[in-house]
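Left out: one protein chain. Kept in place: all the others.
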Amino acid sequence: MRDPETTELQGLPPRLPQWLARAVAPLPLAPLQPALALMLARISRAYPELYDRLGEHAEKRFGIDPTDLPFAFVLEPKPGRPVVRAVRELPEGLDASIRGPLAGLIGMAEGTFDGDALFFSRVLWVEGDVAAALALRNAIDDARIDFDNILLGGFAPLATRLSDALRKRVRSLPALPGGRAWN
Amino acid sequence: MELICPAGTPASLEAAVEAGADAIYCGFRDETNARNFPGLNFSREELRKGIAFAHRHGVKVLVAINTFARAGSFELWQAAVDDAAAAGADALILADLATLDYASRRHPDQRLHVSVQAGAANPDAIRFYVEAFGARRVVLPRVLNVMEIATIVRESDCETEVFVFGGLCVMEEGRCSLSSYATGKSPNMNGVCSPASDVAYTERDGRISSTLGGFTINSFGKNELAGYPTLCKGRFATPKGSGYIFEEPVSLDAAVMLPALRDAGVTALKIEGRQRGRAYIAEVVRSFRDILSGLDKGQTASSAGLAAMAEGQTGTVGAYRKSWR
Partner (left out) sequence: MQLTLGPVLYHWSPEQWRDFHYRIADEAPVDTVVIGEAVCSKRAPFKQDHVPDVVERLQAAGKRVLHASLILVSLPRERRQTRALMEAANEAEVEINDLTCLASLGGRPFAAGPFVNVYNEVTAGFLAGRGATRICLPPELPLTAAATIAAALPEVAIELFAFGRAPLAISARCYHARAHKATKDNCRFVCELDPDGMPVKTLDGDGFLSVNGVQTLAHGCTSLLRDIPAIRRAGLASLRLSPQVCDMVAVARLFRDVADERLDAEEAERRLSEIYPDVPLANGFLHGAAGHVRMGTGPGSLGELR
């Protein structure tokens, strides 16, 4: 049996530039909250079919933690009264949390990255209720949310650059095509 | 050879059509289909729209109703068969004798495919499905080599479809209860294997452990590549040593086998992954469409070049090249 420890990642996924992380760190979160609330309200109005896919998981509390940002988000998709807020650290008692670099999270939400592929390469990680996290991922993947317009605004160009870099890195991983004996 | 592509959502169906699929397979959002995962699959309305979209682009839609019906609740499977036929499905992919028998009597003109979950692994078994239900195609289990496939094609009055990319069952499909032994939920009864609802990740001593139904099935060091938390791809201990005793976290990549599969007379090539995102669908389908175009011009590919999409980021040609008997 092959020792799986021998296949290690070649480096870390692209992260936000340090200067940016440092620059946003001291900012108060309060001004962010109304903007987030507005975006979420737009999404839930524009993509009602999200809730069919989420099913029972719409009532759950999700943590979304961009590991290269000095804050995280708590999302409660509840139909009709969705809530999202920025926090310094994810609180205890969430149903599920998804952690990873911002570029990976955005890429997955946009549908430019496959969530499972990011998971296989350990770029993304899920804790807690894995079924709820999967339902959220699948619902968002199907909705094809136009994040450029709705969510990111002026933030988009940077996110695009980061996700291009991430895609290049994931693709450049050493392939081991057909090399495994099947005994 | 036809390229048969997965779709877990309408968005994926459209992505597969745009990327060059000849046919899409998908299922209803309930226990009648063997990819009954959270947030996936099609409502009746979504299936009707998806079929219309695919047909407008000259692409077929095959509907998988491939779990084994729950005793006392056969109406659910009957309704799935009736609704898929009414929605204009180009074929139904079935596994249970009950649904095959029902569909062949109730919808005699409907094209029926034998699901991989039926585990039809030799020409005699296939002859039974053809004679009993008029099956037109069989999806072969992932336990056969190319010579065995060629024999099946030669001796069977039925088209064959084989998996060329994606998740790899190392146990014979349709006869595996590993998942229900650990969790109470199985592919045959519930349409799930190692379900997410029973998976947990915990961090311990700098390693992340995955558990299924309370059993530790793997433990990863920092930055070590991961696979699905599937039982048969976990690490276990035996008196002869510890490790991946059933199968490593690898994906099937049979791109290099396409010329051999074509020469064996295979009708259709299937990509696994109804649970994957549309990014996977678009990239994998496009890659295989390119390889197939190259094949027509006499070019062969050594791999699909999709390591990033693969479990453990590693490809294998699986059983296709096995030489042992």
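As written, the chain order gives the labels A and B, with residue 1 at the start of each chain.
Just so we're on the same page, contacts are C-beta pairs under 8 Å (C-beta built on N, C-alpha and C of every residue); 3 or more make two chains touch, one makes a residue touch a chain.
In this text the structure is predicted, and so the values were computed from the model without any measurement.
Going by the contact rule already stated, which one of B:A23, B:A120 or B:V192 would touch the omitted chain in the full complex?
B:A120
If the hidden chain were put back, which residues of subunit B would touch it?
Counting over the whole complex, subunit B touches the hidden chain at residues 68-74, 95-98, 101-102, 118-125, 127-128, 131-132, 143-144, 148, 151, 170-172, 174-178, 180-184, 186, 188-189, 209, 213, 215-219, 232, 235-242, 245-247, 319, 322-325.
Basically, only the chains that are shown with their structure count from here on.
Quick check: in the complex, which residue numbers of subunit B touch subunit A?
Counting only subunit B, the residues touching subunit A are 8-12, 37-40, 43, 195-197, 199-201, 208, 220-221, 223-229, 235, 241, 243-245, 248-250, 253-256, 275-280, 283, 302-305, 307-319, 321-322, 324.
Okay, in this complex, where on subunit A does subunit B touch?
Residues of subunit A touching subunit B: 1-5, 7-9, 52-55, 57, 107-108, 111-117, 119-122, 125-139, 141-144, 170-171, 173-180, 182-183.
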